[in-house]
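All protein chains but one are shown in place.
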Amino acid sequence: MNSVDRREGPPADGYNFAYLDEQTKRMIRRGLLKAVAIPGYQVPFGGREMPMPYGWGTGGMQLTASVLGQDDVLKVIDQGADDTTNAVSIRAFFERVAGVATTTTTTEADVIQTRHRIPEQPLRQGQILIFQVPIPEPLRFIEPSEVETRLMHALEEYGVMHVKLYEDIARHGHIATTYAYPVKVDGRYVTDPSPIPKFDNPKLHMAESLMLFGAGREKRLYAIPPYTRVESLDFEDHPFEVQQWDVPCAICGARDTFLDEVITDDQGGRMFVCSDTDYCQSRAEEVA
Amino acid sequence: MQWHAFESPVHDSQRMFRQLLSAMSEPGTLAAVSDITVRHILPPAGSAVGAAGWATLLTLCDLETSVWIAPELNTGGLADALTFHTGARMAPSAAEADFALVLPATLSGQAPAFREGSDTHPDRSTTLVVVLAELEADGPWCLSGPGIADVRNLDVGQGGEALMTRLAANRARFPRGLDAILTCEERLTAVPRSTCITQVQIEEGVSCMLP
């Protein structure tokens, strides 16, 4: 079955291919090469206004626009799903301005733009995963000043982050960070993996695909190359652990995926289903 | 002599960028510029720079970038052609260059002081575009680090020591450093500053020894 949706005809008139002008793409491309060369370091870039609001994926979109080619197949997900409104809107945007083929099937995509999830299907070499990032600075909620956090990264001074995590443990008995859980990339930079659930953090480690991160409003981009060590920050006596569910997915029966809770009535009834809709659907089809 | 721009600037430079991106992401893997692109932009006969080097400059340079060109490579009106096609400025000194087109020998002895960036802004550094006479996989240079699952070997030909020694020194200054795109005719690879480089003796027959 071929689930790639190929558009007929050229992209929308009056726009450059993939919307951005070539000069802007080159600026972003130069930034991306530096980002890959310094894994986890946030490269400042001259982010442009996109025809969508800041906070709605403009950083990811600018990266996608800069890497996307006419023969690429694009997949866009939000919360793991291809059909959430924002994913639909961004996919339609690139269909319109780049005329590229799109898909919902993870394995068929060359470029995947995502918000808040990493697909359950492990990505292969050559695929590029582009994350939308709201606040790229992992230290921002501890130290609001950019001048200070830049210095902390330069000096590799990450003690405050450990103190913050340890305060959680003292107060709750757990590290109370459940998403956007900070990681250390290649043993050097403490990096924000974007607001993915910490369930997805292990997928960052020694992944086969290239992962690019774009923060449009904050005008930063960064990267985790394939086969790169990515450790979630933790303590010897409180090792990093991911979320677990007591029940399998109500649709496909998966026991090893991130589950969304769905409220089914006003009596407190609820069920749990895979947040990755493509993965869930392909499993459900296999079972059927 | 004629230096040509891409036939399709939007799509050729996109394809070329993706090759550079994957080269930088997986250091030491060899890629070749597509035949169609090469046919159109083939540098003039006798020029030292090959198709991959020229295509790299066309892809990444514009009026916001400054380029330093090693004197031995600036033949056949290369600098003028680059400015004409991309708008790039010639850097008055190596220390001001965003990109530097160099030979391995450029990095030996009293090498020009290219920008390594600072600890707060390591990205503000020169990217080397190196022109090589030989570039093969499975050579004496053993690469490891981000982008490399295990180890990867590279041969940059005779006289490559100065280049690889300089790039190997990156690790000690990380995050400052120089990133390199290595080109040879229509082939290219990349060695970013994150890569660990060691040299193995070929006569021993062993592929690689990790430090």
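Going in written order, the chains are labelled A and B, and every chain counts its residues from 1.
Keep in mind that, in the parts below, a residue touches a chain if its C-beta (ideal position, glycine included) is under 8 Å from a C-beta of that chain, and two chains touch if they have at least 3 such contacts.
The definition used in the following text is that contacts and distances are computed from a predicted model.
Chosen from "Mg-protoporphyrin IX chelatase", "ABC transporter permease", "Carbon-phosphorus lyase complex subunit PhnI" or "von Willebrand factor A", the protein name that UniProt gives for the omitted chain reads "Carbon-phosphorus lyase complex subunit PhnI".
Considering the whole complex, the hidden chain is in touch with A. Note on the undisplayed chain: of the listed residues A:Gln127, A:Thr191, A:Ser209 or A:Ser275, the one touching it is A:Ser275.
In the complete complex, the residue from A:Glu146, A:Glu167 or A:Asp256 that touches the missing chain is A:Glu146. Residues of chain A that touch the chain left out of view are 15, 21, 44-51, 53-56, 58, 78-81, 83-89, 92, 115-117, 134, 144-147, 172-174, 176, 178-180, 195-199, 217, 219-220, 243, 245-248, 250-251, 258-262, 264-265, 267-273, 275, 277, 280.
Assume only the chains that are shown with their structure count from here on.
Chain A and chain B have centres, each the mean of its CA atoms, that are 30 Å apart.
Contact residues of chain A toward chain B in the complex are 16-17, 22-23, 25-27, 29-39, 41, 43-44, 66-70, 125-126, 150-151, 153-155, 186, 188-189, 206, 210, 223, 225-229.
Taken together, the chain B residues at the contact with chain A in this complex read 9-11, 13-15, 17-18, 20-22, 24-26, 59-65, 98, 118-120, 122-123, 125, 127, 145-149, 174-175, 177, 179, 192-194.
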